[in-house]
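A single protein chain has been omitted; all remaining protein chains appear in their positions.
Read from first to last, the chains carry the letters A, B and C; within each, the first residue is number 1.
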Amino acid sequence: MSPELERFPRNILVCERSNFLNEKSRHGIHVSKHYFNYKVSIFIPECGILPAGLSSVIKSFNSYFLVQKLPVYKLIEEVFLDEVVKKGGFYALSHKTRIDEDNTIAFLPSGQMILSLDKDTYEQLGLEGKPSLYNHRNARRYVVTVDFTDKSMTVGGKRYQRVLLGLKERVPLTCDFLLSRYSTGTDEDGALQGLLSQYSFEVIRPAQYSQTLRIVPCPTLHPSDLQGKAGSCDPHQFLEWLGSVNMGIRCDNSASDFLSTYVCPEPQDSMSQALLYTITGFLIPEDIQSLLQELQRYFDEPKFSPWLSLTVHGFVDSPVSWGTMEHGFLSSGENFYNFVCFKNQDYWLHMATGALDGCPP
Amino acid sequence: MSVFMDLNISYTTDRKRLQAMIETAAHLGYSTVAINYTVEFQQKKQEIPRPKSVTELFEKLPIVQGKSSPIKVVNRLTVVTADAAHFRPTAEYKSFDLVAVYPKTEKLFHTACMTFDVDIICIATTEKQPFHFKRSPVNGAIERGVFFEICYTPAIRDSTMRKYTIANALCLMEICKGKNVILSSAAEKVLELRGPYDIANLGLVFGLSEGDAKAAVSTNCRSVLLHGETRTTAFGIIHTVKKVQPTTKQTDEAEAPASKKTKTENI
Amino acid sequence: MEEPATFERHVYKNASVYHYMKMSLILEDESKRLIAAEFKQLIVSGLRDLYGEIGAAIPFDLLTFDESTKTAILRVYNSGLVKLWSAITLIGSCQNELCAVRVTQVSPFLLALCGNSRETELD
């Protein structure tokens, strides 16, 4: 009728299927490359309380720091850079900055700094970057990637000085930051603590929330049928159902109902109960990695449920989704992934990103 | 992309209501709003209101939703006019950060596009545009960096006005191809304000493309503010470089002598 | 027991047939209650006003409606998204009273609606 009103933003979903025991399986890489995670939710069918193993893994999740009004250059000063950023395992994401409006800064554990800047800041800063994917007509946003592990970026070098000077004097960017560091056991947080002590900050524990659901209709899943071609539901239907469970959406409707016609995809089973456990915060991939490993062990003992699921949501305002791949907002900014783990160590992995983002790896 | 702005919040003497509107705008995620004072010339004698200083309104400006910075409030004057003589850029105009004109006739629309020293030209939303948009004035305005404004509040209030708003907007888009358009509320009540993403989507109904629609509530508004700044700083010849701090109010006042010199050139 | 899976990868582009919207209704009189059917009716009449009878026939599902917070989750076919959204934006009154429906999130994945980092405060 009016085609311009029937368009909609693009969406991309990547589905993979493999086995955890498969040597070439890339599940570890996918988890560790999704740097900024906001929420993890575990869904275990036919389970009432969180198994002890899982609960202790969740307890050991890293705390994170929320620092207020931290100048960005502080994070790239010589000592801090050498002691923390370049050592790896350091995550930082600017907080209360919106990827489609403000300057957003992220530090990746790989020793890279990502600056997603509006045009004014970009021009004043004078660092080399590339136009964002989310531009329209004229470039209004640029992404600057600085790799501090690069040889030409050695501390004291010309290029390093340029970055430092730019952020210290030309454009003294300051914002709230979420920081987290994967501690390897040895106490090397001296530099981090030293920095934090100069600003107002708080240490936050990830928040947990547990919920037991009763009598849930659920689609029957066959590990071999990822695409849903052999009669089970397709990935979108499955994710929709998982979302409905997460948000307590009723699915006892019929096609003629006025309010909603949503039904659980066929063929379906009914589970007597299910556990929904969520953790929110600034969660680092290493923790999720260990959680996933623990989940794999869940089926070591015989269980009623043939599968369980792990969903990880990224920060919508993160400048990257996986690795250094640009992420933006447009109208929703989703970037999440979901594992469905089966008894035989097979898994499905669903990965989704925002409208103009690149395809997940 | 830049922050979201709503460059038209109707001024009201009801201080509480005005405060509530600005608070709601901040809550909805607008980082900058303009309080709009409208003057309509019935007689020759015109009286231009003095804009209220923002500090009078708020001791502490509300924080924008999801951010740590407070909302920025600027003042704007809209001159509704059917006669070129009514638009006289006097010193009083200079006390506003933004100046808009709402031309009622085709001739005036042409002059407004081509010569008037304004930042915004309003498009009729409460009545059928009494003339057709022509390419040359519209292109002239685009070249001069003047923006066209479409307000959405009338479309919320009333079905007839909604038809006019959509029709006039579609007419404009046929000519300007989505360039130099801003969408703003012209809200008089809290419940007439809508969120920036909602408005970006509404822009599609007004004939804008997805990118243009989002620009119409963000980037383009920023250009309008910059245009307004160059107007007060003598056509941008004199430009004071400010550190990015929300204390623009004082610097603007300090610049007043510089702009006075060029006042005569406006005519 | 099935054989361990061999690697398999599929990319779905625009395969989600729906979009999901999260929104809340703001009424002038905050104490006023509304039931789910009334809320859906409000949106349908909004669609009818802006897009006529053909618009009112755009199918959408009201997946949830929380009467205390007046928040709702809607599901709509992709092709109806812009129309539904704009109609919702232009809803200005509900049962002869001023109102506004504020859309908080729109996504092609329902799952994404429960993990919006913009919504909750971490501290």
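Definition applied: contacts are C-beta pairs under 8 Å (C-beta built on N, C-alpha and C of every residue); 3 or more make two chains touch, one makes a residue touch a chain.
FYI, contacts and distances are computed from a predicted model.
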Name under which UniProt lists the unshown chain, selected from "DNA replication complex GINS protein PSF1", "Large ribosomal subunit protein mL50", "Ribonuclease P/MRP protein subunit POP5" or "Trafficking protein particle complex subunit 20": "Ribonuclease P/MRP protein subunit POP5"
Neighbouring shown chains of the undisplayed chain, as defined at the top: A, B, C
Which of these, C:23, C:50, C:72 or C:114, touches the one chain of the complex that we don't see? C:50
Among B:15, B:50, B:107 or B:128, which one is in touch with the chain left out? B:128
It is residues of chain C that touch the chain not shown, namely 47-55
If the missing chain were put back, which residues of chain A would it touch? 1-2, 4
On chain B, what residues meet the omitted chain? 128, 135, 159, 162-167, 170-171, 174, 205
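Everything below uses one rule, namely that only the chains that are shown with their structure count from here on.
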Least hop count linking chain A to chain C through chains in contact: 1
In angstrom, rounded to a whole number, how far apart do the mean CA points of chain A and chain B lie? 39
Could you please state the distance in Å, as a whole number, between where the Cα atoms of chain B are centred and where those of chain C are centred? 31
Among chain B residues, those touching two or more other chains are 66, 197, 201, 204-205
Provide the list of chain C residues touching at least two other chains, using ranges where the numbers run on. 82, 86, 106, 118
Give every residue of chain C touching chain A within the complex, in rising order. 1-2, 4-20, 36-37, 40, 54, 59, 61-65, 73, 75, 78-83, 86, 105-118, 120, 122-123
Parts of chain A lying in touch with chain C, wherever the complex brings them together: 1, 5-19, 21-22, 24-25, 38-39, 41, 66, 95, 98, 178, 202, 204, 223-224, 226-227, 234-236, 239-240, 242-244, 246-250, 258-262, 280-282, 311, 313-317, 331-332, 334, 336, 338, 344-347, 352, 359
Which part of chain C faces chain B closely enough to touch in the complex? 26, 28, 49-50, 82, 85-86, 88-92, 98-100, 102-103, 106, 118
